[in-house]
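Missing here is one protein chain; the remaining ones are kept as they sit in the complex.
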Amino acid sequence: MTEPLEQRVVTEFPYKHSTGEVIGRFLAGLKDQKRIWGQRVAGQGVVVPPVGYSETDGSAGGEWVEVKPTGVVTAVARVYRPIAQLHPCAEPFAFVLVKLDGADTALAHVVRDDLERLRVGTRVEAVWAPDADRTGSIRDIACFRVIT
Amino acid sequence: MASLRNVAVVGFAQAPIVARDAHRIATEMLYGQVRAALDQCGVERDAIDFQAAGSADYLDGRPFGFVAALDVMGSWPAKPDLHLEMDASFAAYYAWLRIQAGDSDTALVCGYGKTSEGEPDRVLNLQLDPYYQAAIGLDPTSTAALQASAWMARSGATDRQLAALAARRRAAGARNADAQLREPTTADELAKTPWAVEPLRQGYLPPVGESAVCLILAAEGKAEKMCDRPAWIRGVDQRIELQTLGGRDLSRSAGAKLATERALAMAGLARAADVDVVELCATTPAEELILCEAMGLDAAGSRPAINPSGGPLVGNPVMMAGLIRLGEAFRQLAGRADGHGVAGARRAIAHGAQGHCLQQNVVWVLGDERRWT
Partner (left out) sequence: MSASEPPKEPVKYVEKQVHLPYCYVAGDYKARYLAALKDKTILGSKCSRTGKVFVPPIVASPESFAPCDELVPVADRGIVTTFCIVNIPVIGRAIELPYVAASVALDGADISIYALVQECAPEAVRMGMRVEAVWKPDGERQGSHEDIVHFRPTGEPDAPLASFMHRL
């Protein structure tokens, strides 16, 4: 039997993804206004975050609708061993889907504290990244926190 | 519905699922399976009109790596070929369509990939949109956990029920020579394992595994010559769902439900429960329960037998776990399931899935008799 031969390689892809107008304006709202905007879309209601079209019937997205930075958790996944250079933090955290007040779809994000109190149905609110750290990214919302 | 060609699965070969084959690259693992499947059918490569495959170049870390696999699929003289960056069960669907088009009577369908060479949690993050979902670092284990939590909140399912289902599949896997996990265990033991991502425990999830598979389809007239007991495809349907996880009800699989209804209607069957065997491409116990609900099946029942092979919970080679379900359904109907055979199986459902949280589903209904006359 031949001794196995292996080679370790790390591949890095530095992508710059164009955002287009709708995603770009949504992200500008996070960065410049600290406000969360959805788009009214046929068949889906108020979609947050918006993509500019209906994912169900393909029609163009309609008017902008601001939603609240508060909402209800619809799914929770607690991560106890974060993966470096993939996950957003090194300490245990939770991925959540949050249906923001005024929205009809849920936003995927993270909760960092009060993990033991977090469950489907828990109310949470957005925590903004400091002004200097907001770059026009979904992570301009630093995380969500449990509302007592 | 207009009459379609009767097409059957006539051969299936699978490399036993292992954590890592340190001696063979993906194409080398695949070559032996293509040869074995052709040998089962008693034909050489020139008897096959069309070829299709499913794999993911990112998983293998080889951009355009699928081209290398053509060399071990018998692509010369130049053959018509299709490659999907999806589970190979979807490649089988398009191969079936090609045979329906009438210019091909036979097709070879391959799935391959060295899952152990990369890190699937990192690679499959890239299946999500880069602005909202990939950007927060979601990985497939975490999205599966989100889906499990949504299911448990709606259904009231408990950690204990997930453990019990995983233990049943582990018991089945012990009888399947191609499974990766072949040690039976108990629900008590599994329920003590640490969280992978809560609410999913490590014991409920398959470890990283790799394999290579080849399945052969043939139309009526040739199928009978290539196999003594062909598994006839009586119905098939394929459905996709939204990429945005928060735009779906994750506690349900609307796509699997619709695909099942359509495939059953095509097959002339009223209910999924009317078949003898069901093979589901579920990589977590919660996915399996969601699929059972969508299909109208009793996950705890004994007939139909669900995942008698153990299913993906005892071996989940990414990009081919769905095609293995179709191969397993064939083995059951053709009397080739050996240690995990279901006695008297005459009808089967095979399900393939792709993407985060069962985003895409294909459902096959098979029988030991032709559908159209």
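Think of it as A and B in the order they're written, each chain with its own count starting at 1.
Note that in this section contacts are C-beta pairs under 8 Å (C-beta built on N, C-alpha and C of every residue); 3 or more make two chains touch, one makes a residue touch a chain.
These numbers were taken from a predicted model, which means no experiment stands behind them.
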Checklist outcome for this item: Not-displayed chain touches, in the whole complex, chains A, B
Checklist entry - Where the complex has a chain not shown, which of B:F12, B:Y31 or B:F330 is the residue touching it? => result B:Y31
Checklist outcome for this item: Out of B:A134, B:L181, B:V342 or B:L358, the sole contact with the unshown chain comes from B:A134
Item to check | Listed residues A:W64, A:Y80 or A:W128, member touching the removed chain | outcome: A:W64
Checklist entry - Taking the full complex into account, what residues of chain B touch the chain not shown? => result 20-25, 27-28, 31, 35, 44-45, 58, 61, 70-72, 74-76, 114, 116-119, 122-123, 126, 130-131, 134-135
Item to check | Those residues of chain A which, in the complete complex, touch the missing chain | outcome: 1-29, 31-33, 35, 37, 64, 85-86, 136-137
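Basically, only the chains that are shown with their structure count from here on.
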Next on the checklist: For chain A versus chain B, what separation do you get between their C-alpha means, in angstrom?
Outcome noted: 30
Item to check | List of chain A residues in touch with chain B within their complex | outcome: 1-2, 4, 6, 9, 11, 15, 17, 19, 23, 27, 44, 47, 49, 51, 55-56, 74-80, 83, 86-88, 95-99, 105-110, 119-121, 137-139
Next on the checklist: Quick check: in the complex, which residue numbers of chain B touch chain A?
Outcome noted: 22-23, 61, 121-122, 125, 129-133, 135-139, 142-143, 145-150, 153, 194-195, 197-199, 242-247, 250
